[in-house]
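What follows is an incomplete set of chains from the complex, kept in their original frame.
Every chain is named by a letter (A, B and C) in the order it is written, and numbering of its residues begins at 1.
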Amino acid sequence: MRKAGPATGLFCTPRVSRFAIVSGEATWVRTINLIERYQAIRAHSLALVQPLSAEDCNVQSMPDASPAKWHLAHTSWFFETLILQALTEGYTAHDPAYAFLFNSYYNALGERHARPQRGLLSRPSLDEVLRYRTVVDDAMLVQLSSTQATTELLHLTEIGLNHEQQHQELLLTDIKHALFCNPLRPAYRTEPANIATVAANKPSWRRFEAGLYRIGHSGEGFCYDNETPEHQHYLQAFELNSQLVRNGEYLEFIQAGGYEQAELWLSDGWDWRLQQQQTAPLYWDLDSLSEYTAYGMVALRPEAPVCHLSFYEADAYARWAGALLPTEAEWELGCRQYREDDAAADTVLHPQRSAWLNQLWQWTASPYQAYPGYRPPPGPLGEYNAKFMCNQMVLRGGSVFTPPGHSRPTYRNFFPPHSCWQMSGLRLARDAQSS
Amino acid sequence: MRKAGPATGLFCTPRVSRFAIVSGEATWVRTINLIERYQAIRAHSLALVQPLSAEDCNVQSMPDASPAKWHLAHTSWFFETLILQALTEGYTAHDPAYAFLFNSYYNALGERHARPQRGLLSRPSLDEVLRYRTVVDDAMLVQLSSTQATTELLHLTEIGLNHEQQHQELLLTDIKHALFCNPLRPAYRTEPANIATVAANKPSWRRFEAGLYRIGHSGEGFCYDNETPEHQHYLQAFELNSQLVRNGEYLEFIQAGGYEQAELWLSDGWDWRLQQQQTAPLYWDLDSLSEYTAYGMVALRPEAPVCHLSFYEADAYARWAGALLPTEAEWELGCRQYREDDAAADTVLHPQRSAWLNQLWQWTASPYQAYPGYRPPPGPLGEYNAKFMCNQMVLRGGSVFTPPGHSRPTYRNFFPPHSCWQMSGLRLARDAQSS
Amino acid sequence: MRKAGPATGLFCTPRVSRFAIVSGEATWVRTINLIERYQAIRAHSLALVQPLSAEDCNVQSMPDASPAKWHLAHTSWFFETLILQALTEGYTAHDPAYAFLFNSYYNALGERHARPQRGLLSRPSLDEVLRYRTVVDDAMLVQLSSTQATTELLHLTEIGLNHEQQHQELLLTDIKHALFCNPLRPAYRTEPANIATVAANKPSWRRFEAGLYRIGHSGEGFCYDNETPEHQHYLQAFELNSQLVRNGEYLEFIQAGGYEQAELWLSDGWDWRLQQQQTAPLYWDLDSLSEYTAYGMVALRPEAPVCHLSFYEADAYARWAGALLPTEAEWELGCRQYREDDAAADTVLHPQRSAWLNQLWQWTASPYQAYPGYRPPPGPLGEYNAKFMCNQMVLRGGSVFTPPGHSRPTYRNFFPPHSCWQMSGLRLARDAQSS
């Protein structure tokens, strides 16, 4: 997930180069689909701010988060700058000031507005930003509908759409945090009446044998640069749990004094816990055993997966449970083998059940690093992922805030270990038990 | 001016107690006038936000400043809490959460929302706050129209209206700062075409003889508690300048290296100047010789008074000019004797001419302290002014942002010496020259 | 007292200019006395570090404090720079690096080492600094013994000696704080066996009538520039307490919840109290009812004056007691009329009894400002006092740490209101009661 603060990234694979060899007709078919996807994804962003006022969309609750309005503008600036301006002769920017205001972190694209001050931008107004989106969309659709739509256009548009999807998730996590900071604890949405009760599956361990495995993305379909190249990786025998860790289990950890025992925590984690005076997950209210969700404060459901943990909390829990966090390679193996069908993905805004994908981001034991042989792409897109490969931990899986179709087993999300405003939980691993 | 951050204050005089001895009819006449003033002053607040969007009204640019929406709500909460709830049997608060959200600094009135986080309050919305104003106004007018309107009601309403006027000025200074923080530098209002050219009066010195003078408020009319009691004060002979210091003069100070010479500055002032990397007044752009105003960026007018100085800058300028800042007692004497008629007050939003009142707040050499014999009033209003009598300097005069009728020669505004987002400039003093 | 942090100051009067008109013989007599005083005062500094190791002398416990070694070097640099180098043709500095290392705050005398890093200066060693003192002393004594000793030399030497005395007090307050920061709480000195028990005088109020009084220094004898010019000041009738506030009284304030009631505190004071989590004076241990002194931890003596209060604490106590802090003019009047004879001054290092002078610095209600007509002297000595006239409060009286002969009724010490590592307490004032 493109991270806010020090940041995360995502990217495009060389696989799109197969476009070069397909026939003209195939490109045309591809374009048609892309136009539909473009319209659907761009419309989804608008749907996300539908429950929000212009005031809501302007709030920035912390430097790591951005206002909803900024997300709407930045994603449009991304299309305008990396596609319309880069590929179109004589294209004139909608507003020259936007390059300064809505560049996120691309040094190659010039100076930019200070990140912690995004919440001060009452101008341009939400209306103006929505108008900007329309202008960009019109220009993009002209390009995409052109008979001369190039492979590069299609490829960059694909990146732009995945980029927009990442910001859709960030928009949700950021507005959730902003509304939480309001003592009134307003809900983002009304909770649907018919939320499925949580199926209480019994946790079990699944064993994986030692061996050389292929890790990373290959084959058709979009992926970010940091998922490549696919490479061989040796793993010792290990076991993964079938279930995400749940609220009830995490509550036991708290009640057993988990936040009071330094020996359960990494040194930096203990410092963080003391400094933040953290005694429970970010959005929990221990007194009332309730938690803040996109639906406002709701009672803690013991069977639902615990979320909004920092890496430090996830790590301490695993140690307390006599287990480990999986490495990202281990997780990827597990996901490939056991993930449920995502077709039935529910559309709730708070995780209700255990799954490999699309419920919760799951912290892994792996620092975010380049895969062997990885090289960042040239140009500004080289900044998308590569420069964040330090001081961050990998998360896997996608969450209920991740847009449909945006997650996959090889997807690498990354955040600093203290981050907990993302929808992040954990799944346990352990060394293989002798049978 | 009720200050935002560490804060300022203002208050009511014991003179209102004369209400107790007037006949019933006089009270009635007084009430009628008060109702008209109430309506006019409350309407003026709404007029001030008329050029602003809901997004604009939500922005908080620094902990010292507050969002415009917050000012609108807080002033209403003040009426509701100190009058409607205090005097009316069975009054039910419009929204019980507002006591937490919109209390500024009254410890006696309970816990309150953290000041630096006021900009996060997208809820209640501007619409809801405007509705809150209407509800409070309706209830207030019922009270004021009652045949049993008490002296205390009239007295507290007078305080509430003066309080609202202070926040009208703060609203303007705060939104000016918020819009300035936007790199687009939007204007609060369009500059009127017919702004009078600045009359270039020649500065001259006016002499005052040594002696015992009466300082502070006396007689009829509203004043704050900190202007009392009137008391005797001995002054040595001194001289005051007839004019405010102007942009052109201040530019000479800059060009003479005023910001580079430590010997011109107080020790704390020099630290501030280094830390802030200050090289000109807050809103100046030296490259283009322009300044940010409520009308956006405009060319510096050499004959207009310099404004938005910190006390440190005013003090350094005075030292460079071989002069002094006047004490507040000296200033008060000068104002009483020489102030122009305010009836002709212009309605511009940027100072254009020299005057004692209603152009610029003028820094004095006086730390803000209690007058001899001063006692704060009992109850929450005792916090209005008294608790800020430390680490602040007195300003006198009122500015173009001060609402009409709100300034007077004895009025004491106060801010910490580093503050420069208020409309603050200076007038020079010096020891009396032997004739 | 020359302050450490933002700083304080002290200075010389123009009265020394009378030297110019006395006969050569009188100058010679004066010189002899000055040589004796020079030797005695310089020796006193060495006596102060006698109980300390070189390691002790190197410690800096906070930016406001300086290492003992630094005080020894700085006072020598002061003589070397302002006298030996300024007045002696061809004088070569002992070590050119010392100008950088041991300049305190004189911008006119060049760049200097960062104040918070003085504790990093293990070199020059204490031995080298003691050698430096000898070199400076030898050269000073040559000058003072010269038949051509000028009035300026005598005058500057007088300043240098008063300056050294100020640093003697600072050395004691700073090393007390440094040793206190060591969890072992080592004593600076062993407590003498025969400390006089505290005489329990009954507090009484003394009345002073309204009128014009002369305030500030006049007549013979040394004073600092900030004590001048003597000037007329009008005071209303007031009363001063005969006694300093005592530990037992202050303990009542604590036990009555004084640190928990916001209404007793200035706004800035309350912020300080919350931020520092202050619940008692700096050196108190409430659990054991003991306090840290130069003699280590000792039991609190209820009849001894309370010390190491910040202005905020002194102010809150006075409010709780239904009284006021005196202004510095009121205090000066009281001291002139009622001060005991200092001849019997005890030599303890912790205050044991009530007195106007030489027990405790007493916070006044007066911000530190220039007296009417005050002008700082030209040259570097102009920085001694004048540039600190902002954000500081005046203390009067001198303490048991003040060297003998260094205090007087007009002496103005000054520190920021949060300072409490100085030996500071209070004496109450109140408005004159009608008889």
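Methods note: contacts are C-beta pairs under 8 Å (C-beta built on N, C-alpha and C of every residue); 3 or more make two chains touch, one makes a residue touch a chain.
Remember, it's a predicted structure, so these values are computed and weren't measured experimentally.
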Copy count of the single sequence across the entire complex, 3 present: 4
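Operating definition for what follows: only the chains that are shown with their structure count from here on.
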Far-end chain from chain B, centres as C-alpha averages: A
Whole-Å gap separating chain B and chain C, where each centre is the average of the chain's CA atoms: 38
Distance from chain C to chain A - Cα centre to Cα centre, in angstrom: 60
Rounded Å distance between chain A and chain B, as computed from the means of their C-alpha atoms: 48
Sequence positions of chain C contacting 2 or more other chains: none
Partner chain B, residues of chain A touching it in the complex: 53-59, 61, 69, 97, 100-101, 113, 117, 119-126, 178-179, 181-184, 186
Partner chain B, residues of chain C touching it in the complex: 6-7, 105, 107-108, 212, 231-236, 262-263, 265-271, 311, 315, 365-367, 369-370, 372-373, 382-383, 387-391, 417, 431
